[in-house]
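All remarks here apply to the structure that follows.
A protein chain is absent from this complex, but the other protein chains hold their places.
Order as written gives the chain letters A, B and C; numbering starts at 1 within each chain.
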Amino acid sequence: MSTAAITGVVPPVCTPLTPELDVDTASLERLLTFLIEAGVDGLFVLGSSGETAYLTDQQRASVIEVATSVAAGQVPVLAGAIDMTAPRVLSHARAAAGAGVDAVVATAPFYTRTHPAEVEHHFRTVAAGVDVPLYAYDLPVSVHTKLSAQLLLRLADDGVITGVKDSSGDDAGLRRLLRMRGVRRPVVLTGSELTVDNALANGADGVVPGLGNVDPHGYLALARHVRDGDLKAAAAEQDRLADLFGMVEAGDPARIGPSSAGLGSFKAALHLRGIIDCPATMPPQLPLTEQEVATIRTLLDRAGLL
Amino acid sequence: MSTAAITGVVPPVCTPLTPELDVDTASLERLLTFLIEAGVDGLFVLGSSGETAYLTDQQRASVIEVATSVAAGQVPVLAGAIDMTAPRVLSHARAAAGAGVDAVVATAPFYTRTHPAEVEHHFRTVAAGVDVPLYAYDLPVSVHTKLSAQLLLRLADDGVITGVKDSSGDDAGLRRLLRMRGVRRPVVLTGSELTVDNALANGADGVVPGLGNVDPHGYLALARHVRDGDLKAAAAEQDRLADLFGMVEAGDPARIGPSSAGLGSFKAALHLRGIIDCPATMPPQLPLTEQEVATIRTLLDRAGLL
Amino acid sequence: MSTAAITGVVPPVCTPLTPELDVDTASLERLLTFLIEAGVDGLFVLGSSGETAYLTDQQRASVIEVATSVAAGQVPVLAGAIDMTAPRVLSHARAAAGAGVDAVVATAPFYTRTHPAEVEHHFRTVAAGVDVPLYAYDLPVSVHTKLSAQLLLRLADDGVITGVKDSSGDDAGLRRLLRMRGVRRPVVLTGSELTVDNALANGADGVVPGLGNVDPHGYLALARHVRDGDLKAAAAEQDRLADLFGMVEAGDPARIGPSSAGLGSFKAALHLRGIIDCPATMPPQLPLTEQEVATIRTLLDRAGLL
Partner (left out) sequence: MSTAAITGVVPPVCTPLTPELDVDTASLERLLTFLIEAGVDGLFVLGSSGETAYLTDQQRASVIEVATSVAAGQVPVLAGAIDMTAPRVLSHARAAAGAGVDAVVATAPFYTRTHPAEVEHHFRTVAAGVDVPLYAYDLPVSVHTKLSAQLLLRLADDGVITGVKDSSGDDAGLRRLLRMRGVRRPVVLTGSELTVDNALANGADGVVPGLGNVDPHGYLALARHVRDGDLKAAAAEQDRLADLFGMVEAGDPARIGPSSAGLGSFKAALHLRGIIDCPATMPPQLPLTEQEVATIRTLLDRAGLL
């Protein structure tokens, strides 16, 4: 399967858990099947939405095993190889590659303070040590480093990275990257949920929306409208999805953090839609209250998703 | 061995590497023996100075195995269990406990954005899942969360943590913590290299100085002076060590990051002193130049350490 | 003049200086006339692009006097009232209102650490003390506070603010704000240079582009294309302007800061275009080198602006 194929709508798959906080493989299979049947173009497991920061290595391996098995070549599978520095990233990347994923995704180093030259060395070290394509994950909110367009293009020109997942929220930077790159090099996927119509219209190759777990059909419709040149319909769909995305604000920020609120809302919605058995998230994330879940139910209902 | 024993001078042990970037167990044994014979009161492996962010799980296991074997009950061994969230921290902590360390050390969550209530839940989850004492590692420069004195005292009162390693650089906060705690609860170790005389005179129970790899005798003399009430001699020793600590500025910040410069200088110094065979650091850290190493040699020479 | 009129293309006017670092009123008149004749819809003086952070109160007064005199009711004039807290902001706002500006623009407090409730109190205090419309300036890169959509809409609903200048770079947040507000309330202007076609197509009422000093015709054409529904032409114009915006990267970041590089490039371009007499910026900003100016000349030449 050619790596160029990893474009379009590629949801960052949530990781359903049992009440005992094991990976719920049956629910994960159901979620993956739901997404594939909806028509998604690829699957990104072990990203932020997949709670990768909270999963043990065994749980990560379990997720990859289920995903590659369910995908079975129908759609490509990307896997996050999220860890602090190149040597640890490589451990995850090699395990994922060995388990049959089509590409791996890595961020800049974190926890340790790193010079830009070392960030570049990090990506080169990872790419040299694994034999599947590498995507650079630009996620400054988590790793406190922004990947510059210059760095990304240099890495792409040198064959180090195949693509970029841009979750920086810096849409002006994304636009410049799209303007500066040559044709299709590197593949650029936006991690946005809210400005996807713009990103695709501006030339992005795809989108990795957390909300796409809950409403893949919405993002697929949006992408189709852009492809058809109907930007008005795309904007209307984007607006509908933005309203639905309000679910991430259901959780009270005085009580829980943005991860608990965001991933908790996606899982609550998947549970309410009957796709996964249990909405639990990993500790130390805290659960939503019944009232907060009721808000999410209202949003789903209004969106016709119940 | 009682956990109360983990006080005094407890160097955060560097992890010597072979030129091929494996753990150099022979050099590590030599370094541990050098520190124990110098008279240190404990050993902290897999901290920031131990390049824990760069070591694979196998390498971490190897470090612990060597450390517990060399320490052999002569001095207590603390091990960092450094990872993003409670479930992953627990994997490391259990492995370390199983390998015989006397206590484990964990930071607040990182990579993911976490509410204060979730930070507390994190430490409680870790402590509940491992049966050796837990130290909280306050390291905002890496994890972007400051542990408040209120939180630390609450965790200590509830028996969740046995102690604190304060590497926050916030000496006023350290002072308040020391003032607010009851007698010996929790144990408080400072991670400072430069204000150790003050910290010990103000009531801290010990110090975990990266530079203590290179000059353990200096920190031991400093601690002895404070115990003897000779603050003038302690200050003079602290000043001498501060001059020696200038080695972390040998590396050019226009070229490499603070980790490469700091850990690189400690390893260069250990190599120059003949204690370890190879000064290599893990990628993506970058090596010091010959000229930068020459600066370090001059500092060691001036300090009478060659 | 109705405040609703302050929409469209509203350049944040640069402040030309003499070599002695006085306000060059003749050049300022020429620049204002150039912009008005180009057809801009309003003028924003004493914003970040106007070097307001560097101008004394007398210089600020001089800028306003020239601007209101040249504008003379042809286009509305907004004036920045940029200072640390409400009482100081009010001094500037009252002086500007007294000198005849149509609206004033204020950021959240800075220098002092401020609770969200105090940020709200700040805007309410300013609005209550001045009798021209108030725009909220969302500029987290300078003031280290992000104004939430909820706050902005509450302030607009209560008649505290008439509009928002969004220079946050958070295009997803801008999109949500546009989605959440009612019709035309508040007026929303984007401070972006690079995603203006998207912002206008998504419902923003106008744009305040620093690069609009140099090429107002470009932004006016872009806005016209969006109004005409020709998003393809708008995107092409945006791409052309993005290339021209490359001028802000002419200055070497190893030598000077982003203010020196950005404002320096706009002034160099205005000087090269013959609109202002001298490209000087205020200290402690540092000047561009001849070679850096040559880069800017090339960009202008390529854009057909020489």
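The rule we apply is simple: a contact is a pair of C-beta atoms (placed from the backbone, for glycine too) under 8 Å apart; a residue touches a chain by one contact, two chains touch by 3 or more.
Treat the numbers as computed from the prediction; the structure is a model and nothing was measured.
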Considering the full assembly, with which of the depicted chains is the omitted chain in contact? B, C
Across C:143, C:178, C:241 or C:270, the one contacting the chain not displayed is C:143
Among C:33, C:56, C:74 or C:150, which one is in touch with the chain left out? C:56
Pick out which of C:85, C:148 or C:289 touches the chain that's been left out of the picture. C:85
Touching residues on chain B - with respect to the absent chain: 169-172, 175-176, 179, 192-195, 198, 201-202, 231, 235, 238-239, 242-243
Logged for chain C, residues touching the omitted partner chain are 21, 48, 53-57, 59, 82, 84-88, 90-91, 109-115, 117-122, 125, 141-144, 253, 255-260, 282-286
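Following the convention adopted for this analysis, only the chains that are shown with their structure count from here on.
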Which chain is most remote from chain C in terms of Cα centres? B
When chain A touches chain C, do the two copies use mostly the same residue numbers, with over half shared, or different ones? same
Averaging each chain's Cα atoms, the one nearest the global Cα mean turns out to be A
Express in whole angstrom the distance between the two chain centres, defined as the mean CA positions of chain B and chain C. 49
